[in-house]
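Have a look at the structure below, then the notes.
Note that one protein chain of the assembly has been removed; the remaining protein chains are unaltered in position.
By written order: A and B. Residues from 1 in each chain.
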Amino acid sequence: MKTRLPEHGPLETPRFWRTLEERIETPEAQQAAHDEFLPGAIPPSFNMGPDYNDVHGLPPQSGVSRRDFLGLVSAAAALAATVACDRKGQGTVVPYTKRPVEVIPGVANYYASAHQEGRRVYPVLVKTREGRPIHLTGNDEHPGVKGKTSPRTMADVLRLYDPDRLRAPKASGRVVSWAEAEGHLHAALTGAKAAGKPVLLISGAVASPSRKALLADLKTALPTLEHLAYEPAAGDAVEVAALASFGQAVDLQPRLAKAKVILSLGADFLNGEDPEALGAWGAKRRLKSAQESINRLWVLEGPLTLTGTNADERVPVSPSRLGAMAFALAKELAGKGVALPAGTDLSGVSTGAPAEIPQATWASLVKDLKAAGRQAVVLCGAQMPAEVHQAAHLLNAMLGSEAVAAIPAEPLATVKELETAVQGMAAGRFAAVLFWDVNPAYTFPQAAAWKDAVAKVPVRAWIGQVEDETAAQCQLLLPENHWLESWGDFSTPSAAVLQQPTIGTLYDTRQGEDVLLDVLKALGAAVPDGYHAYLQARWKKELPFGTSFEQALHDGLVKGEAKASAPSFKGASVAAAAKRAAASRAEGLELVLFPGFATHDGRHANNSWLQETPDPISKMTWDNPVAVSVQDAKALGIEEGDLVNLSLDGITLKLPAVIQPGQAQGVLALALGYGRTTGGVAKGMGVNAFPLVGLEPASTHVRSGARLAKAGGKKTLSRTQSHHRMEGRDLVRSLTMDEFAHDPQGHHHRPELVTLYEEQRFPDHKWGMVIDLAACVGCSACMVACQSENNVATVGPEQVARGREMHWIRIDRYYEGELENPKVVHQPMLCQHCDNAPCENVCPVNATNHSAEGLNQMAYNRCVGTRYCANNCPYKVRRFNFLEYTAFKTEPETLVYNPEVTVRPRGIMEKCSFCVQRINDGKIRAKGEGRAILDGEITTACMAGCPSDAIVFGDLKDPKSKVSQLVAATRAYRVLEELGVKPAITYLADLKNPALEGGHHEA
Amino acid sequence: MADDTRKPMFNRLAALVAGPFLLGREAVSLAFRPDKDGPPETPPKLTPSRITVTPPEHAIKRRG
Partner (left out) sequence: MKPDAAILSGDIPEALIEPALTVGVVTPGSLDDQVLAFPETRPPKQWYIGLAVTLTALIIGVGCIGYVFVTGIGAWGNTSPVFWAFDIINFVFWVGIGHAGTLISAILFLFRKRWRNAIARFAEAMTIFAVICAVIFPLIHIGRPWLAYWLFPYPNQRALWTNFRSPLLWDVFAVNTYFSVSAMFWYLGLIPDIASMRDRATGKVRKVIYTVLAMGWRGAASHWQHYEKAYLLLAGLATGLVLSVHSVVSFDFATSVVPGWHMTIFPPYFVAGAIFAGFAMVVMVLVVVRETMQLKNLITMRHLDVMNKVILAMSCLMGYSYMMEGFTAWYSMNEYLHHSFMNIISGTYGWAGWVTISCNIFIPQILWFKKARASYFWMILVAVGVTIGMWFERFVIIVVSLHQDYLPSAWRIYKPTMIDFGVLLGTFGIFFTLVLLFARVLPVIATTEVKAILPGAQPSHHGDDHHV
């Protein structure tokens, strides 16, 4: 095609001309005529832009040749043919006939919104694609969370697409219209108002000012309304202690950035729930040199918590003794001259170190706290008995701690108040009951009594998403929007946060507030039409001058410190608490009930992402075995996975046991939120521990007198890690501050790596990652972020038990030292993108290979699944689709997929891609704007999701990039470097700051 | 006449085929217990296979 026609003869032959210029024979015209049919015949001006390399690494092309054109035409025809057909039964793919203004196919939209779990508020940024929310991160504008959020919040996007969601209202088991359903409700409520009979409303914690106002409006319109805000996982002791110590409900917010010494009394503030605390923790731990200041974490706790694994000094103590120890600490400090708050009487407290703690440790703790003064903070676990909370309040008051803020909060109902309500219901006091986003039929400890009592209420209405145990007891089921379909607002200490829908409702659902507004209307109140209008009307009044509601929605928040005065500590409350604490002794085994890492109080139990995210300590998925201490297991002859009978107060649960190193002797730990009886995912996973929750508000979640006996039989544990020791291998390096200062590389020598081959060259970029083990707490937020970003499949408990989980990133957790109180280290493990990757050369079909930017990439459609690569991967980070985990999924489940990442079918290998879709997105963006890629512009999902900023990703070719600088840090090392595989991930050794030896004493 | 002689042959053939089949099925059921055949509360069949996705009303996007 490049051959030209033979030159025609002289000018005498008939000539035709196309343009006047040609006729006149200007040189340009001649040239143009000459070039017309040559490949790449385009005006030079088309080709004058800066010569940025194409994304695919191809040289810039100057136009389209006929060959290319024909290729494109045939490809387009083929594509048209393939697009026309698709998977059976899923209908035809058609483009938008009326494209929504907001949606540009292929371009992600981001919305700021917010989510609430208990009292905690999570401002988030929602990524939507083609109108579907697919990925959540924290709102980067929020001064507290700084773009981070919790694992459960990130996973909650999956709940939007839960196929079990109720899609239309139901009345007495029949699908009805909203008008009919609400008609029933309105009739019942107006009737109750007329008759003056009480109506019970049970909801979760109220953290929203507008919701609070709405409830107040409702109370005005319906004076017989009784409202209980119930959070079953929170632990009532917090409320009881706050009332005693401050005279009001408070929400304690740690300010760890200001803390030098932290004492945790069973507080698990590093478990991922609190991104703000994790951010501050990470900032204090990511040390460049030993001269920088580091904090010190003391942990006294019964069960081993994630916080306990990150402690610099940890002492296992049963929770019943924590109160006494804390008061003894207060007395000791007072004896050393720390002033007691007015009215405090500690005369009942014995002096000296408690028996549970070694003398030297105790002395060091006292010294540390006293030296840190206002920069010391004492945090108490929510489940701990009330007197421990009171002791913590006292200690913080004594120290005048700046590192914790007590913020007045809406009170929560305790189990006692719920019990009163049950009695009221049983007595037929209530005309109607309305459950809003709560599931007391499951969470109330006495389920049978609850069921009988509820049955005596004439009208029972339920607002929620998935029909649950409570819905089964109600006649009126009102399906609620997911929070990503709803409006709302929340107050946080540093900003007011707005919640807006990021998608239109998927089904015929409404948000709970809209239902209540309709109730208000039916009761004759004048209210705006819909909660959006209600919210807008309130906010128009509240917004600071110069800020529009639209701007606030755009940002997702309005900055400004909450103006609430800190409540003062009541010293007089101490004496009684100290007395109770001194008397507190556990008879038999002591059971600690804590909210499940994945399920919380059971509300997330239907979320397969969370169910399959292993508990950071036990590495259990899909189940809640009872954790037994090493000593007790030995005494009772219990082995890992043995079925046991756990009995307390006449209730016996049969469940598997796991042996938990580091757990205090005599302590059992069991997660709440499992054993649901409804929900396609949740049903039958684990056992329900709520029947074991106590009815005494001062200590609902710590119960003494538990009995444990072998029940015979074993259960195969769905655990993602079954070997817990490092076997003396140099995998996770951990340094004390002394070692960091003097000998950061220790006895480890850098292996001399010799190769016969030429060094690989990376012309443009070389992507790399640094993971700071000192900042990583093991919260597993990265796992959920990755799961959401990369369409990682869940496989179910049986498959996890066989070791077939699909997570691209996992957290390896190792125990070191004696099992009674081991040192614990966490190590995120993902594809190391080795330059000399052992997986690449063994693939017979070249399905995995190295990119010119140092990425170890997988061509899924080329993979035939020999699995050799996985065998040859020293890090075992490759995941194989042993069975078909994805193809049978239908909408709505498929709506959560990230369209930029291939959904992998069975029989192929997959693994971390360093979020190559994000890399390409960044490159395209930079190219479009005609600039180089900025450092930090491209983030992997794990990096963006890491609340303590332990993960840094970037270009190693850029010497100024953060990642390049960290690679050269003294703490840097590579895992299994001696194999010569040249991993692209560098780890920075963990840091511990022990008080007794090897730490910084000035801390 | 012919049928009479053939019948046992068919039986034998049937046994030859059915035996391994039943054994195989037994083996399969041992490895994959029947109680795992999907969540009992799968969504009702009547739901449409495609769900209409609509953009949110009044929401303000950050970027995109």
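Everything that follows uses one rule, which is that a residue touches a chain if its C-beta (ideal position, glycine included) is under 8 Å from a C-beta of that chain, and two chains touch if they have at least 3 such contacts.
Bear in mind that the values here come from a model prediction, so they are computed numbers and not experimental data.
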(request) Can you work out which residue in A:L535, A:L553, A:A669 or A:M909 touches the chain that's missing from view? (result) A:M909
(message) Using the touch definition from the top, which of A:R879, A:R918 or A:K992 touches the missing chain?
(response) A:R879
(message) Suppose we count only contacts with the excluded chain; which residues of chain A make the list?
(response) 721-729, 731, 799, 802-804, 810, 812-814, 827, 829, 838, 841-846, 862-868, 870-872, 874-876, 878-884, 906-909, 975-976, 979, 981
(message) Need a quick check: the contact residues on chain B for the chain that isn't drawn.
(response) 16-17, 19-21, 23-24, 27-28, 30-32
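Throughout what follows, only the chains that are shown with their structure count from here on.
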(request) Write out the stretch or stretches of chain A touching chain B in their complex. (result) 89-91, 100-104, 107-112, 125, 128, 130-132, 163-164, 167, 485, 500-506, 532, 550, 553-556, 678-681, 683, 798, 890-892, 895
(request) State the interface residues of chain B toward chain A in the complex, per the touch definition above. (result) 36, 39-43, 47, 49-64
